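Worksheet: one structure, shown below.
In this view, the complex is presented without one of its protein chains, the others remaining in place.
As written, the chains take the letters A and B, and residue 1 is the first residue of each chain.
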Amino acid sequence: MSLATDPPAAADPATGARNHDSAPRAAAARSAFLHYLGSKLLAALVSFAITLLIGFVLFQLMPADPVQTLTRGHPTSYAQMVHLRHQLGLDQPVWRRFVTFVANTLQGKLGDSWQFQQPVSGLIAARLWPTLLLTGASTVLSIVVGLWLGVRSGWRHGGLLDKVTSSVALTFWSVPTFWLGMILLIVFSVGLGPIPALFPAGGMSDPSLPQTGFTHIVDVARHLVLPAATLVLVVFAQYTTIMRSSIIDELGSPYLLTARAKGLTDALVRRRHAVPNALLPSVTVIFLQLGGLVTGAITVETVFSWPGLGYLTYQALQVPDLPLLQGTFIFFSASVILMNLLADVAYRFLDPRVRAQ
Amino acid sequence: MSTSTLTISAPDTSHPTRGGALLRFLRAFVKRPAGLAGLAILVCVAVLALAAPLYMGQNDLDVTKVSGPLLAPPSGGYPLGTDQAGRSILLLVLWGARSSLAIGAIATLLTVLLGSSVGLLAGHYQGWIGKGLMHLTDWFIALPSLPLAISLAAVLGQGSTSITIAIAVTSWTGTARLVRAQTLAVEARPYIERARALGAGNLQVMLRHVLPNVAPLIMVSSTLTVASAILSETTLTFLGLGDPTSVSWGSMLDAAFAGGAMTAGAWWYLLPPGVAILIVVLGFTLTGRAVEHILNPRMGVGT
Partner (left out) sequence: MTLLQVRDLAVSYRDGSGTAPAVRGVSLDLDTGQTLGVAGESGSGKTSMALSLLRLLPPGARTSGQVLFEGEDLLSTGWSRMRAVRWSAASVVFQGAMNALNPVQPVGEQICEPIMLHDRVGAKAARTRALQLLDSVGIPASRFGAYPHEFSGGQRQRVMIAMALACRPKLVIADEPTTALDVMVQAQVLQLFADLVREEGIAVIMISHDLAVLAQMCDRLAVMYAGRLVELGPSGQLIGAPRHPYTAALSRAFPVIGDPASRRAPSGLPGDPPSQARLGAGCSFAPRCPVALDACREREMELWTCGDGRQAACLRVLPEYSAPQGESS
């Protein structure tokens, strides 16, 4: 009786024939992936189109006559108003205005800010880096902290760490993000009782220090601590929850018993076997939560006067500076749509089981 | 398809009546300490908020008429300190509850109405209406909620109405998804097919058969929606989109922020509104989760 192979099965080529079978299989996998990518891309484009539509309706159609707002306080003749209206393209039919709007947006022409008297796109470009820094650092920290806590909580679910973590997470979710920021500010920046003032109260850097070099990096880092901490405290719970339930799902799996039977310590079984399997379902969720981080960033930047897009939005609200608000709205929405698309694609790559399909 | 024996056999007395179901629910609810705690919190807060005009006069809130020390820490007469105008923070927090709870409740009502309608229609009509509504919901979910809420409220102008509408517009998708999933599940049951065979029209199927089954889930979802609506209201008011004359927790925090309470170290101005929000949101969350556990005992492990 031959020991070499099992009876040939459809998905299981015999020993020697492997190379022949793999080429058409790889091609099929590639086209399936392209098909998947295509459908996700299409969905993202549609979402973006809807965003533009909503932006147009909100900012071009709904508000009161912009000419009135612009010329408030300046005596303007009726003829001048008509001229201004024509200049701004407000006398065109609606569909025409929409087409112009879309064309402009796609070229990056987002209008001029009323309060700053500068192109909106320029303002967004200037404030982009601080927001990326803040949200990036917060995301990385939240993921690390959240996943670690999730693994430990789920591995011994019902234990002390689990209960404490979930209570703390619930508390932080139940308060406004900006309030946490203000509390951190008052405790660690202004100093409360015995706690001294440890961190700066606002902004991204100290203008009196050199704006480049190592001192600058340390300075920015010091300014980053409190706002990032605020965001992390609110956001980490989402990652903890998903990782915890993923680990709990894996707990009864037979391969963990195999690992234990091999003589691995509990920590190794958890780290080398349970976590990689539990991580996969968590990954999509991680990417999808990035949208929530955007929301938090707006209020946190406001509290700490962090010169990013969120603070820009707040400043736009004060007037209200409609072109600027429109620009930030479109930008935020487009970013989140892009993040979701990247998440879907990344997930496809990471799971070897999904890859094989 | 097998025929149910219920329609042919004698009346099954072990089958619970409507009233019996409610009683069983209440009995199950009483056994859950977290849910009871949540409910107790809500009742207390509601009573305090509703009864506020009875123990507070307009004088306590009017900046021109108060006589307390300006931005003073807690002391005998003012247990939570005073604000920049000399008003008692404690009274402000209690009065602010009215505004925050009202907006939260109304926004939730709108959210639930909008979300349930969309969900019901999307689940009931399988054709392009249903698919279209489902796609619409998915697209809406893709949009980040705060920028949309801010933009909407800004364009509608400052005020409580704008905030309420903005919250409803950004929160309805959760309810819609839930209701749609439940509608699909309910309509797959055999008795719906029989009802249609007996001539029930679309509206009748939806209202008389699907809705009663969906109602408990909507109830659970609303408690959790109120919690997040209150948080959203606070955020939007803090950003300056609320009614400048009315007192709410968000406006108190906005005043604290803009008035430099932090640089002055006035923690008593900062802490109470946040703690109040925490308490109320916890109340809704605990109650909602307890109800959810009772209605769906097959919840995941470890919750």
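As a working rule, a residue touches a chain if its C-beta (ideal position, glycine included) is under 8 Å from a C-beta of that chain, and two chains touch if they have at least 3 such contacts.
Everything numeric in this text was worked out from a predicted model, so none of it was measured.
Considering the intact complex, the chain excluded from display touches A.
Check A:264, A:319 or A:334 against the missing chain and you find that the one touching it is A:264. Residues of subunit A in touch with the missing chain: 1, 3-7, 9, 11-12, 15, 18, 253-255, 257-265, 272-273, 276-277, 280, 351-353, 356.
Methods note: only the chains that are shown with their structure count from here on.
Look at where the CA atoms of subunit A average out and do the same for subunit B: the two points lie 25 Å apart.
The part of subunit A that touches subunit B in the complex is made up of residues 46-47, 50-51, 54-55, 58-59, 62-63, 154, 157-158, 162, 170-171, 174-180, 182-183, 185-186, 189-192, 201, 244-245, 248, 291, 294-295, 298-299, 302-303, 313-314, 317-318, 320, 322, 325-326, 328-329, 332-333, 336-337, 340.
The residues of subunit B lying in touch with subunit A in their complex are 139, 142-148, 150-152, 154-156, 227, 231, 234-235, 238-241, 250, 253, 256-257, 261-263, 265, 267, 270-271, 273-274, 277-278, 281-282, 285, 300-302.
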